[in-house]
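All remarks here apply to the structure that follows.
Yeah, one chain of the complex is gone here, protein chain that is, but the others are all in their spots.
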Amino acid sequence: MVTLTINGREVKAEKGQTILQVAREIGIDIPTLCHNEALEPYGACRLCIVEVSKGKRTKIVTSCLYPVEEGLEVKTDSPRVISNRKMILELLLARCSKNKVIQRLASQMGIEQPSFKSEYLEDNDCIVCGLCVRACEQVVGVSAISLVNRGITKEPASPFLEPAADCIGCGSCYYICPTGAIKMEDRKDTRIIYNWKVEFKLKKCKVCGNYWAPEKQLDYIKKKWNLPEDFFDICPTCK
Amino acid sequence: MSANTNEMPNKLCSKQDLEALQKELINGRKSDRVFISVCNGTACHPYGCAQLIETFKQEISQQDLGNKAELRITGCHGLCEKGPIVVIQPGDIFYQQVKLEDVPEILRETISKGNIIDRLLHTDPTTGSKIVHRHEIPFYRKQKRNILGNNVEINPTRIEDYIAIGGYTALAKALFEMTPEQIIEQIKRSGLRGRGGAGFPTGTKWESCRHAPGDIKYVIVNADEGDPGAYANEGLLSGNPHSVLEGLIIGAYAIGANQGYVYVRNEYPLALANITTALNQAQQLGLLGENILGSRFDLNVSITRGGGAFVCGESTALMASLEGKVGEPRAKYVHTVEKGLWDRPSDLNNVETWANVPVIINKGADWYRTLGTDSSKGTKIFSLVGKISNTGLVEVPMGITLREIIYDIGGGIRGGKKFKAVQTGGPSGGCLPEKFLDLPVDFDELTKAGSMMGSGGMIVMDETTCMVDIAKYFLTFLEEESCGKCVPCREGIKRMRQILNDITEGKGGEEDIDLLEQLSATLVDSSLCALGSTAPNPVITTIRYFRDEYEAHIKEKRCPAGVCKALISYYIIKEKCPGCGLCVKACPQDAITFIGKKKPVALDESKCIKCGACYDVCKLGAVGRK
Partner (left out) sequence: MNEKVNAIINKYNGDKGQLVSILQDIQTEYYYLPKEALIQVSETIGIPASRIYDVATFFRAFSLEPRGKHLINVCLGTACHVRGAARILEEIERNLAIKRAETTKDRKFTLETVNCMGCCAVGPAVKIDGEYFGHMSSDKVDNVLTKFE
């Protein structure tokens, strides 16, 4: 166990925990975008930054990754932290100027317009947080997509920009995306995930007749956990 | 055993074997033979040194000098400006800018008769007199070539040469006369700081790695010298790969690592080839691999090529690349000496850092401390480039001033122009103006001034360099090299570059400098790795020291240095133009036309794309730029 202070409050924590975990446990809110408890922390969006001091040295670190230490002093909303967070959001808003989620986050920090010339504002939805790719790899386990290219053109994509051959249509990427950048649609008996150029036939429930999940996803689950062939013939609602 | 045979000596199984071989090789060198060292370094390749070497081989045979003269194909000699370079021993005779036609004469006169050929000698720029001996040349006089100096003595593809000059003695001493703790103690005492840029105390790093829990540890050579304009590591790795290898083996022994990696930049084919040869030869001789010299210490080393990514010079990105992944850095809250490659304790050091190790072990930490300043011991290799007279690789004691390097060693600004700034530390460093010329070169001094030591690039700029353009240049470079993972770097560098672009096109506004400073602060604080956090340095230093240039671009829409295309125009200086038409031919847009015989040409500004071809081609100074 270690003792540290967060915003003046003394708190005991277990070794190996991150500042973000401990802060959330005691009800302190630190904004995040690329973080999800089901996944390894990534440290890409930099929104969760906090100011830490030990003795004289102060530095800015990402709370999602920084391990707690004995005697650490953490400030989650110092002026330095706030001004950094503001600029990060301005940068995101400049990239995704029409995205509602980013607009809302920026507005919460008092930003209505980014400080950059309007002719340079872009209209993306993706913030390259990597959640879709990481979920596909760490939770689903198929790694159908990855973050391709480098630098400003980095983006999640399917291999060779062709229909993602390993995708099982589970939609985890769609559900986990914080900005709605992934477009998925269930149309009658077909699911389409536009971003990875894939289409899946949905399974029809023997009882209610509803189309409820991609057959490929169900086959994957059956194979992985050795389930009987007809395991998913009846949908969960009817079971 | 003649030094001319191509057969490798027998495997060495003990310290005594090494000593015996060394004795034999030294005796082989002591002869009345004359040694002709020809530089085959990368920087000399554009001069055609490869053909020069062939010509020497043929001529030596033709003049039947095979018993009298021995050709030694070496790595970089340092004075790249004057290549191809030939050094003749004994006598330390230095011939520069040697042409193919000079070869027969060199052999007939200098080698056979001992006569000096005046026209091939270096001219002292101040006195105008010719200098015969290399060590008397001003370029070399103030240097302390403790590490690079050996390049002239050896063929980097022959391990025997390296052993003949004392190579691997330090390794034998370390393995048989010292404990790992004693080795670390020596390195700590020496004050050696990482030569890759950050300057972290090497001994401390080794110690942390040694004490980190885990049985499997790694040592890594970072040869991914990505700073544009820096080729100091290249000259060292290709010219004396064994010096780096010897240091690596000593370090591995001290830390307790049995696996090593050399990560070589993709754009350095010669360095890659030479370190590969060195590795194979060391393996064959029992200086690498299992049971080194019979010490029971094992070390295996593999070589990996970079893929063309500057960010892979960052230690965690390099390690990711070694794991077969994209070169994305990760947070270093847990240091790589504890969890690095494959999550195991890993010690990564720069090429030059490793090359300093055998020197320290051989001569002792106390000797090493006699050179340098309080905080920075030893020497540093710089690639001195840009608007300098003597472009090349220099090695100087820490504490020497920038003025001494640029003027005494570098010969001042080329073309008689005026010094404006010197840039160190690559894209992570800063541009220092004239008032810092007397700054001692030292890790802490450079950092205090706003720049940093970096891995060795030292770029000199003159009055024709636009400092706003330089800031834009570095940001453009980093924008392409950013891995793209974190928001501040990926998005922030792009926005800074856009602002600088606008300023160089005359579209800048008053608020731009403030915005650049705000963005800089965010990048410094919140970036994931040092690429992002040091990216603002060129911008911050140019704003700090050359604010007047920014203001000229913004307020007056003028580029004082005459570089930013949108703000300059070319024109014909009628009094100087005889109508020769060279510029007419050179112009890709047909913007210049003949008017008549012996009459000045006419330049149509509306067609001019400011490519500068006319300016480059006119030898009479009849094309002006404003």
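Here the chain labels run A and B in written order, and each chain numbers its own residues starting at 1.
Convention: a contact is a pair of C-beta atoms (placed from the backbone, for glycine too) under 8 Å apart; a residue touches a chain by one contact, two chains touch by 3 or more.
Remember, it's a predicted structure, so these values are computed and weren't measured experimentally.
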Please pick, from B:Gly308, B:Pro578 or B:Gly621, the residue that touches the omitted chain in the full complex. B:Gly308
Sole touch to the unshown chain from B:Trp354, B:Phe419, B:Phe477 or B:Phe546: residue B:Phe477
Taking the full complex into account, find the residue in B:Gly327, B:Pro345, B:Gly430 or B:Gly450 that is in contact with the omitted chain. B:Gly327
Where the complex has a chain not shown, which of B:Leu21, B:Ala43 or B:Ile106 is the residue touching it? B:Ala43
Chain A positions in touch with the non-displayed chain are 133, 142-150, 157-160, 164-166
If you put the missing chain back, which residues of chain B would it touch? 42-43, 45-47, 80-81, 83, 226-231, 234-235, 266-268, 304-310, 321-327, 342, 383, 385-387, 391-392, 423, 426, 457, 459, 461, 465, 470, 473-474, 477, 481, 483, 586, 588, 611-613, 616-617
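The rule we apply is simple: only the chains that are shown with their structure count from here on.
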Centre distance in Å when chain A and chain B are each reduced to the mean of their C-alpha atoms: 42
Show which residues of chain A lie in contact with chain B when the two form their complex. 43-46, 49, 60-62, 65-67, 80, 83-84, 87-88, 91-92, 94-95, 115-117, 120, 127-128, 130, 147, 149-154
Chain B to chain A touching residues, read off their complex: 309, 326, 330-331, 333-334, 479-488, 490-492, 494-495, 498-499, 502, 515, 518-519, 521-522, 525-528
